[in-house]
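So that we are looking at the same thing, I have put the structure below in structure tokens.
All protein chains but one are shown in place.
== chain A ==
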Amino acid sequence: MSFLIDSGIMVTSQVLFFGFGWLFFMRKLFKDYEVRQYVVQVVFSVTFAFSCTMFELIIFEILGVLNSSSRYFHWKLNLCVILLVLVFMVPFYIGYFIVSNIRLLHRQRLLFACVVWLTFMYFFWKLGDPFPILSPKHGILSIEQLISRVGVIGVTLMALLSGFGAVNCPYTYMSYFLRNVTDADILALERRLLQTIDMIISKKKRMAMAHRTMFQRGEVHNKPTGFWGIIKSVTTSAPGSENLSLIQQEVDALEELSRQLFLETADLHATKERIEYSKTFQGKYFNFLGYFFSIYCVWKIFMATINIVFDRVGKTDPVTRGIEITVNYLGIQFDVKFWSQHISFILVGIIIVTSIRGLLITLTKFFYAISSSKSSNVIVLLLAQIMGMYFVSSVLLIRMSMPPEYRTIITEVLGELQFNFYHRWFDVIFLVSFSTFTPFTSTKMSSSSSPAASAGPPFSICKHRL
């Protein structure tokens, strides 16, 4: 009986998550595009719903809500569904929509979609070879096979995003890095931009006139090449004799310059807005937080380096360690079990919420940047895939942050994975991405024309940690 009630609760929450994913899709992602294929929206919302359910189950685990056997059942069920979606459905639809875009293959869409999917499966399977993630006693079709590979991809993504966030965070937050921009600067730059465009216009006028004169004389070719062209250019003094290709080159250079100037001007406007924002209360608050986050990022990097260098993986989670420290060193006695449950709930809850929020915001920005009306379906599906893998590996890694008594269910459900490997892998990729992004950002900082990161909600990428 209690199983039914539990299932009812689970299903309701899943429907809620599905609705949230649907709304997010409509309002945020696709707000400039028409949704013509509802399949895409459904697939996205389903992925989102099942990912969130996993997090919900973790929270239930900590809080002790619901029956433990029904929790276990739902874990398994959820996991199976999400793996099915991530490995079968989404890649297949990605292939299908890519193929639909190519006009040649339009007729046999299904066939080619299957071909694409098979290729994906092949590479997906091959992914498992170089990594020591499986013990040989697992069967071919076991869940562990799929999860381990999904985990690898997801952990790589997470580490990349975290590394990027660690670099970007201090730069975006702290007003220390803001250059001083005055209105006069902006006006001067705008004037230059308009002047450049005026120059482009005058050159194009000359070209247009030249084309027209040549056209009226019966010459259809653009360039005065060829025997007669040269003869005519020698004997006439009309604009058609000008070296059009030379003007075209000048125009190209000027257009490139105008693009640069435009970007610089936009950057100056953005910086000016950030300066004004930093003077408000909200701005000061975020600035303050920025310092904390920078320190935190530095600590993370330090820890990652130590982990790699000394070849160790932390055995205890922060909650237990914190409690140990307070009990042992500070002599404060309190009910360990009670507090550890609540603190880990809060900690894990914060991690989950900020991960989800951060990921969604990043995905939205990414989507705006690269999508067009043709490729929007494919890109959204790719994002759904990334999101699913990200969340699955979040579950993998979150195990580390929980006290041992709550870890058991994850270990049970996910099977015998080499969790240590994933943590090690995360640290490696984190360091790699951090060291790759640092030179980029430092050149961005030092050069005077830095294309600004969009002034979006500051917390977006920083919270990608686990």
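The criterion applied here is as follows: contacts are C-beta pairs under 8 Å (C-beta built on N, C-alpha and C of every residue); 3 or more make two chains touch, one makes a residue touch a chain; residues count from 1.
The definition used in the following text is that contacts and distances are computed from a predicted model.
So one subunit is absent here. Using its UniProt record, which name fits best from "Pleckstrin homology domain-containing family J member 1", "Dolichyl-phosphate-mannose--protein mannosyltransferase", "Exosome non-catalytic core component" or "Rab-like protein 3"?
Its record in UniProt gives the absent chain the protein name "Rab-like protein 3".
May I ask which residue of A:43, A:200, A:244 or A:352 touches the chain that does not appear here?
Here the residue in touch with the unshown chain is A:200.
Of the listed residues A:16, A:39, A:127 or A:209, which contacts the missing chain in the full complex?
Looking across A:16, A:39, A:127 or A:209, the contact with the absent chain belongs to A:209.
Applying the definition given at the start, please give the residues of chain A touching the unseen chain.
Spelled out for chain A, the touching residues are 31-34, 190, 193-194, 197, 200-201, 204-205, 207-209, 212, 255, 258-259, 261-263, 265-267, 269-270, 272-273, 276, 368, 372-374, 452, 454-455.
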